[in-house]
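Read the structure below first, then the notes.
Every protein chain except one is present and positioned as in the full complex.
Naming follows writing order (A and B), and every chain is counted from residue 1.
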Amino acid sequence: MMRYLKLFFIILFIFPCFALAQDKPLRITITDGVAEPLPLAIPKFLSEVIAVKEVAKNISFLVSEDLTKTGLFRIIPDDAHISKITNFKALLLYSDWKAINAQGLISGAVTITKLKNRDCEDPRGCLVVKYKLFDIFSENIISAKAVFSEPGDWRSIAHKIADDIYFHLTGEIGYFNSKIAFISESGMKNERLKRLALMDYDGANVEFLTDQSDIVLTPKFSPDGSHLIYTSFKLGMPQVYIMNLRTKKADVLDERIQMSFSPEFSPDGNSIVMSVVNDANTDLYIVDINSGIRRRLTSGPAIETSPSFSPDGSKIVYESDRSGTQQLYVLPLGVGEGRRISFGGGSYGTPVWSPNGDLIAFTKKSGRRFHIGVMRTDGSEERLLTSSFLDEAPTWSPNGRVIMFFRNKAGSRGSSSVFSIDISGRNLRKIVTPNSGSDPSWSPLLN
Amino acid sequence: MSMRLKYLLLLIIVIGVTACDQDDLLNGNFSSSNDVNSSILNETEDYFIEKIGDVVLFEVDNSGLTALAKLTLDKQADWLSLNIGYQVLIEGHADEQGTRDYNLALGARRAQIVKEYLISRGVDPSNISIVTYGKERPIENCSAEVCWSQNRRAVTVVNALSKG
Partner (left out) sequence: MEAFSETNMQTGAIISGWGHLIVIGLAALSGPIFEDSKDNELSISEVSIVSLSEFDILQKRFEKDFDTPVTLINKNNDELLDDQSQQDNVNKEDTENLENEIEVDQDIAATSTPSIDSPELPEVVNSTPSGFDTNVSIVGEDVALNLDVPEGVKLESPDQNFDINVDTKPYPKLLEDVEKAEAISKTNSSEISNIEEVLAEDNSVPEQTITQPIIDALIAELSSAPMRSVRPKGRSLDDSILQVEPAEQVAQNEIIASISNEPIQSARNAPAGPPLTQREKDNLRVSVGRCWNKTSLSREALEVTVTILFNMSEAGYPESDSIKMVDSFGGAANATKIAYDTARRAILVCGRRGFDLPEEKYAQWKTIKMVFDPIKLRIK
C-alpha cells in the first residue's frame, strides 16, 4: 500500500516538472533498428601510372569483394554513381554520394614508385595504394592510409585495406588478411588422397605443404601463425606433427607416444593439448613444447578428444563419451574435473572456444543430420547455424564473428568443401578451392 | 555343448604349439616357424583373409563384439596361435557418421578390444599392435547403412615377421 502511495506522489511531483520544462529536450528512446547491409561506394581506384591500371581495378574489386562477402556491406555499383572520382585529392561532393545513399565511400589511388623506407625487388619499385574512407553523412574522413608492398602482393594490399575499413566501420578487427590451413582432398572416399595445404581466407593462393603419400588430418595454427600442428599417418599410425611454416620442416611432436591426434595449441603457444591412445582408452594430454614434459589431463575408460583452450589458457573444452554419448565438458586446468556443459538431445563434438572467450562453437549430430552451432561457455543459449548430411569442425575467424567448417556431401564421390558462416547464422558461403577441402583452421590476422 | 568341446580341442593344440614356438623364438629362429605343423593349416596370409576372415563388424557407435565377431576372432586366434611367424596389426575403422577426432578414438577402441580378445584367446601379446584409421579408410563408398555397416570394422592384418 505504502508503495503505491509513494508512486502516486512521485508521479504527482514529476508531471508538473515535465509540463513546465518546455526547454528540456524531447526524449526519445529507440530500441529497434534494421539489419541491412551498409551501402558503400567503392569507385574504381585511380591509377597514377598506366602500368597499374589493371591492378588498380583488381584491388578495388577485391576490397569490394572482401567487404561484400561479410554480408555487412553492400557495394553500390559504379554506374549508379552520380559523380566520378577523377582526382584523389579533389574535394568530395558529399551531396552526390548522399543522393545515392552511400554511407561510406572509399577512394583510392594506385602507383608504382620507389620508396625511401622500403626496398621492393621489382625494378619499378613498390606498389603503393593510398586510400581514404569517408563517412558521407557526417562529412568526414574516417581513415586515410597508404599501403605498399611488392607489386605481386596486390591481393594482400587489398585485404589489408578491407581490414582497415572493416575495423573503422564495425569496431572489430577484420579477418581478410588471414590464411586458412586445410586438408586438400581428391579421389573417392575409400582411396582419398589428402594433402596439408594453405590458402588465403578467400581460397586464393593455395599452397601445398605435404605430398599425398600420407593421410594428414586436422591442422591447427599456432597462435602467432608461425607453425602448424596436425596429425599424420607418416609412420603408419596417427601421430601429432609440428611444422614450421617458414622452413616447411615437420617433426613428430613426441616420439614416445604411439598414437596421438586432435592437437591444439595453448594460447601462449608453449604447449599442445591432444588426444593420446592408451589401450582402449583415449585421454587428453598436455605437452610442453620446449621441455617435452607431458601431463595427463583426463583418465578413465571414456574417450576424451577434440580439446580447445579458452583464450586465457585457464580452461579447456573437449568432448567425452563418459555419459554414454558424446558431450562437451569444460575442464579448469590444474583443478578439478571436467564439467559437462551440453545437455541438448543428440551428441556433440569438436568444441572450439571463440577468440573473445564468450562462445563455444561445436559440431552436433542429431538424428542423421549434422550441425554447426554455438553456445555460451556454460552450455546455455545453444544456437544451431547449419544443417546438412555432414557438417564438421568449426574454426573461428580471428575476430570471432565468422565460423568456417567443412561440409561433406553424401554418396560415393561425396566430396568435402570448406564453408563460412556468420555467427548470426546468416551468410553461408562456400570457399572455392581447386580440390575438395576439409579440416579448416583459421590463422590469426597476418602482417 | 559341441562348441565348447571344439574350443577345448583347439586350446589344447594352441598350447602345444605355443610351447614349440617358444623354443624357436629362443633360438632366434623366426623364419623356420613355417615348418611347424604346416601340414595341418594353411599358413598363408591369403588363407587367413579368405578362409578365416580378417574383418569383424561393429554396431553403430559401439565397440562391443557381436557373437559373429567373436566367432571370427576365435578362428583368427586359432590360426594365429598355430602360425607364429606373423606380426599382427589390428586396424580399427569407423563409418563416416561421426567427427574425425571421435572416430579416430572409436577406431582405436575397436582395435584394442579385438586385440584384447585375441590375447584372451591365447595370441602372443607381443606380436599384436593396433592402429586406428577412424573414418579415413572406408571400404564401401555409399552413404547408407548398407555401406556404413561394412565400414564399422576391425581388420586383422597379418604380416610374416621376416618381412619386417
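Everything below uses one rule, namely that a contact is a pair of C-beta atoms (placed from the backbone, for glycine too) under 8 Å apart; a residue touches a chain by one contact, two chains touch by 3 or more.
Computed from a predicted model, the values in this text were never measured in an experiment.
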### Message
Quick check: which displayed chains does the absent chain contact?
### Response
A
## Note on the structure
Given A:144, A:188 or A:432, the correct residue touching the omitted chain is A:144
### Task
Can you work out which residue in A:191, A:207, A:251 or A:268 touches the chain that's missing from view?
A:207
#### Entry: Among A:163, A:304 or A:392, residue touching the chain not depicted
A:163
#### Entry: Touch with the omitted chain, as defined above, among A:54, A:78 or A:119
A:119
### Query
Which residue numbers on subunit A touch the omitted chain?
18-19, 22-38, 71-73, 83, 86-87, 89-96, 98, 101, 103, 113-119, 128, 130-132, 134-135, 137-150, 152-153, 155-157, 160, 163-164, 167, 169-174, 177, 179, 200, 205, 207, 224-226, 244-246, 356, 381, 383, 398, 400-401, 423-424, 443-447
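Rule of thumb we're sticking to: only the chains that are shown with their structure count from here on.
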### Query
If you average the CA atoms of subunit A and of subunit B, how many Å lie between those two points?
45
## Note on the structure
As the complex stands, subunit A meets subunit B at residues 188-190, 192, 194, 215, 217-218, 231, 233, 236-238, 259, 261-262, 275, 277, 279-282, 303, 305-306, 319, 321, 326, 349-350, 363, 365, 368, 389-390, 392-393, 408, 410-414, 439
#### Entry: subunit A-touching residues of subunit B, taken from the complex the two chains share
63, 96-102, 104-106, 108-109, 112-113, 116, 131-134, 136-143
